[in-house]
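With one protein chain held back, the other chains of the complex are shown just where they sit.
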Amino acid sequence: MNDPGQIDQARTDQATVQKLVEEFLAEHPPPTTDDRTLRAARFDAGLAFVHFDPGCGGLGLDRSLQPLVERLFLDAGCADWSARNVIGLGMGAATIHTHGTDEQRAKYLKPLFTGEEIWCQLFSEPGAGSDLAALATRAVPEGDGYIINGQKIWTSLGHVARRGLLVARTDPDRPKHRGLSYFLLDMTSPGVEVRPLRQITGQAEFNEVYLTDVFVPATDRLGAIGDGWRISMTTLMNERVAIGGRGNRRGDGAIGHAVASYRDAVHAGRAHPADRDRLMRLWTTVEAARLTNIRAAAQVGRPTPGPEGSIAKLQYAELNKAVYELCVDLLGDAGMLIDNYTFSQPDLSSAASDAPDVRRAFLRSLANSIAGGTSEIMRNILGERVLGLPGEPRNDRDRPWKDVPRS
Amino acid sequence: MNDPGQIDQARTDQATVQKLVEEFLAEHPPPTTDDRTLRAARFDAGLAFVHFDPGCGGLGLDRSLQPLVERLFLDAGCADWSARNVIGLGMGAATIHTHGTDEQRAKYLKPLFTGEEIWCQLFSEPGAGSDLAALATRAVPEGDGYIINGQKIWTSLGHVARRGLLVARTDPDRPKHRGLSYFLLDMTSPGVEVRPLRQITGQAEFNEVYLTDVFVPATDRLGAIGDGWRISMTTLMNERVAIGGRGNRRGDGAIGHAVASYRDAVHAGRAHPADRDRLMRLWTTVEAARLTNIRAAAQVGRPTPGPEGSIAKLQYAELNKAVYELCVDLLGDAGMLIDNYTFSQPDLSSAASDAPDVRRAFLRSLANSIAGGTSEIMRNILGERVLGLPGEPRNDRDRPWKDVPRS
Amino acid sequence: MTFTPGPEAEELRAVVRGFLEKRSGEAEVRRWMDTDAGHDPAVWGQAATELGLQGLAIDERWGGSGASAVELGVVFEEMGRVLYGGPFFGTVALAATTLSELGDTAAQDRYLPGIAAGDTLAALAWAGPDPMTSTLRAQPDGATGGWRVSGRAELVVDGGVAGLLLAVADTPDGLGVFAVETTDGLTRTTLTPLDLTRKLAALDFADAPATSIGTPGAITDRLRRALDIAVLMLACEQVGGAARVLDMAVEYANTRVQFGRKIGSFQAIKHRCADMLVEVESARSCAYYGVWMAAHQPEELPIAASLAGSVCSEAYTRCALENIQLHGGIGFTWEHPAHLYAKRARSSQLFLGSPVRHRTRLAELLDIPEVVG
Partner (left out) sequence: MTFTPGPEAEELRAVVRGFLEKRSGEAEVRRWMDTDAGHDPAVWGQAATELGLQGLAIDERWGGSGASAVELGVVFEEMGRVLYGGPFFGTVALAATTLSELGDTAAQDRYLPGIAAGDTLAALAWAGPDPMTSTLRAQPDGATGGWRVSGRAELVVDGGVAGLLLAVADTPDGLGVFAVETTDGLTRTTLTPLDLTRKLAALDFADAPATSIGTPGAITDRLRRALDIAVLMLACEQVGGAARVLDMAVEYANTRVQFGRKIGSFQAIKHRCADMLVEVESARSCAYYGVWMAAHQPEELPIAASLAGSVCSEAYTRCALENIQLHGGIGFTWEHPAHLYAKRARSSQLFLGSPVRHRTRLAELLDIPEVVG
């Protein structure tokens, strides 16, 4: 429950922030200001991440104010970088801000925000998906740094990223969660090889990243040795909020495509009387999920996203699949076709298309309940960390990592 | 896959059995033969359970022929005892036939079949539901028998039963599954107290049975000491088939009520355009389940029901709930009412009503996915024993029962 | 936009919760559910005089507190949580709201003070599935200058105990609302409700003398608005109940041991609880959004009401049935409270518009066409 005093404070802050942004925009009119220049100035003004510390792109305000700021800049016609640098903005910045040294914050946050440096995430491995803490990529101390060897997978933007959020094992003799460390990897380092990973749409949004004797200086380790798991939680919590929290206007996004598909089908005489309730059932569930997101985002006084972010992630994933499945059904025979399966590597620089091929969108949606934590893992988190139910019996938690069975 | 030779044999047997029943009915015309007399003669003729041994009410034929025999007798106008002595006929007979001594078979099977002796099942306990093997009712040897103490629950027909299928713990120092024994309990024994258990429909179909220093002679132990778990599996497998295997004609049973409810709703102007597909979706699923049952029952050459019976049980339970939920929805406002919540103890002697109060049927259906093994347990069985997936890590299987945590 | 109830509403919640836990615990609910009255008059009186609940959203000029739908929603949420059996829904959500919305000051002067004081029990009666198409009939009574109401209302929430009946009836000029206070020409038949904690009666009006509230034919929009607010109060009740059964399920899963483990450690149970949580939070969002819109953006009320009306009632039913399943056999017994919630959920799902009807209305409001032929 929110504290009354905090809420009053939040209302005041909202007005303050609104005023600051207006003044900033008056000084840096978006139509006549170069995008990167504007973003650099915005960072310096503390309007990049208002909940970050002053000097780090923020003003030390409440996290709940950030969506308002973003909206004000978008409404003023500024470019939307949320997709193009989704890992950096959505997860990297908060992780570096929370766990970084002053030097690391100074070095990485500004180019991340301006878009000069795109970030990617090097967490998952072929043998460590849901069980992320089982990862096997090794980081061995050498000189004033570490030598990294291993293979990462599901690296979106890996082919355009300048930097990567890397978790690697520094101590295989400790239990799995306690032998990990977190690194900020320069993707241009020798030994980093990025290979596209073709997915069921024919495209390759993701990559495999092979790390062979890659040197990372000790100054690019984030947090303490062995603290990698705890730090990666910051990244993942932010990821779930970022995934679940998309779309802010009623009827936007996938459900909007479904409404359009339904109208088309009715118009073409393809719709079935039962389709309307199927659509409306999804519409109401999507709208409920959207409202829950707004409620969660409006919670003031919480420095980081909590496990409730898994509600949004879970709903987003399951609903997106169901919505696009409906879209394909509404196509009738044309649902047996697709625009193409041509191989390509999107860099996410164009905003999401207003009218995607819904068949492609359907195929793509199948990853929603897998990437960023499967729906099964989300339900574990909700059950254990939100509702307080007991965990399963584990045989992998307290043994040295090297002794735990793996596939 | 069925063996070709077996299938040919089955076709011959079918004709044989049909002829035997016709001859029997000519000799004992149902309209002029007293029901119990007819059933006694039927038992002696081996037409009670044709797959049982000769002399035990059977002819040693394949189990798949039994449904045919039942149908022939019903079609000839014989009384249907399947509900009135559901435990005895559905589970008790097969268990006694499989595991009993010659004396036990001779003593119990005939009065069970004629209906002279109604049977009940004394398995579940307040602390042992899904985890049946955790049961705490003790059987301690004394003289030429055992003294039983404990509490059983969910005993349908307990208030009219003459005999009970009882599982009790004979050795608390052995692991849970290995310290149990199986008894045939005379419900008129001193120390047996049957108390009705009121359920959410207001009725009490089930009972609690308190056993206080009840003596059971050693001759009424079924099978060996410590063999209770294995024997109870025979009972449970037959139970699942009995529960799932109901209803043999297309459109019979709950789905028939739903079709009628839908017609009424359409007629009264209460139905919604989406209701028809909702009904038909259930109709097709019910019909598919019915066909799967027929397929399973037609499998020849299998002496006892296998774990596939859990498919039927699972489907029956989930579908029954969904079907009656639809029936209530189709009532509109009247779904907010019920005929009554009056306390009563049904003895199942009347055949299932053709037109039950669907609101009551809905409430009753909520037990379908609990009684006789929850749907969760059915899915465990299908996953582990049909599909061969690994079990969960267990801490209760190999320790002495007395050391295992219980609630 | 923030539509979560604010600090004042949360303070109110704490007071109401404390009161209901003390005066309407499970034992009280069970004791009164077996009576025709369904509630303890002393508790009702206390709610009115000490807490001012009946008058919470009634304007101050009629003895109320003039609070908004947001605060009233909190009260319904708390009542839903404990299955409070008094005629609060009929009296406050339906009758008082209708009087407030219809804006007939003479009727308000006459009836609202009694409701706010806890002296008047009231109900809204109609015939047929939807009040807006009620088939009760009213005709002017030339002799008295009043009206006469006829017809049978098959199912009236709190209709058995209400001294004041507001009958929605058709007239030659269109739909009207009529106050019936006498017992002349009125026959009440007590019904057996699926949900024993919400009393139902059938009412037969036979030329019952009545007073018109507002002008027949001119009250349609206002009545529709009153009903939408009532739908939202029902949604709040449903959120309270759904949250309560989730608590109950989690508590049991954290206690019951089978196979040597707490059953909540099994994914079959844990994931079901997680899905219930999603349902509850979805329902809560829709209900809170709805009452906020009722209070602050009335033009959004129709969409918000039907959104809540469909989402909250289905969420409650799913959670309540899941709670029984999760409890296993014990949840199927009369002695365990699980069934009381399941019956309330199932029953309230069919009241004031089924989910599918609310979704159809939403589609109409959003101009999403139906499929013809």
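Letters A, B and C mark the chains as written, and numbering starts fresh at 1 in each.
Here is the rule we go by: a contact is a pair of C-beta atoms (placed from the backbone, for glycine too) under 8 Å apart; a residue touches a chain by one contact, two chains touch by 3 or more.
Computed from a predicted model, the values in this text were never measured in an experiment.
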* Structure fact -> Shown chains contacted by the missing chain are A, B, C
* Return the single residue from B:59, B:254, B:363 or B:378 that touches the missing chain. => B:378
* **Touching the absent chain when the full complex is considered, from B:83, B:259 or B:348** => B:259
* **Interface with the undisplayed chain - residues on chain A** => 124, 126, 128-131, 134, 153-154, 197-200, 202, 270, 272-275, 321, 328-329, 331-341, 359, 362-363, 366-367, 369-371, 374-376, 379, 392, 394-396, 399, 404-407
* So which bits of chain B touch the chain we can't see? -> 1-4, 7, 251, 259, 262-263, 266, 271-273, 275-277, 279-281, 283-285, 287-289, 291-292, 294-295, 298, 311, 314-315, 376, 378-380, 382-384, 386-393
* **Residues belonging to chain C that touch the chain removed from view** => 266-268, 271
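Note that in this section only the chains that are shown with their structure count from here on.
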* So what's the Cα centroid distance for chain B and chain C, whole Å? -> 42
* Asked: What parts of chain C, by residue number, touch at least two of the other chains?
  -> 261, 266, 269, 356, 360, 370
* In chain B, residues with contacts to at least two other chains -> 272-274, 392, 395
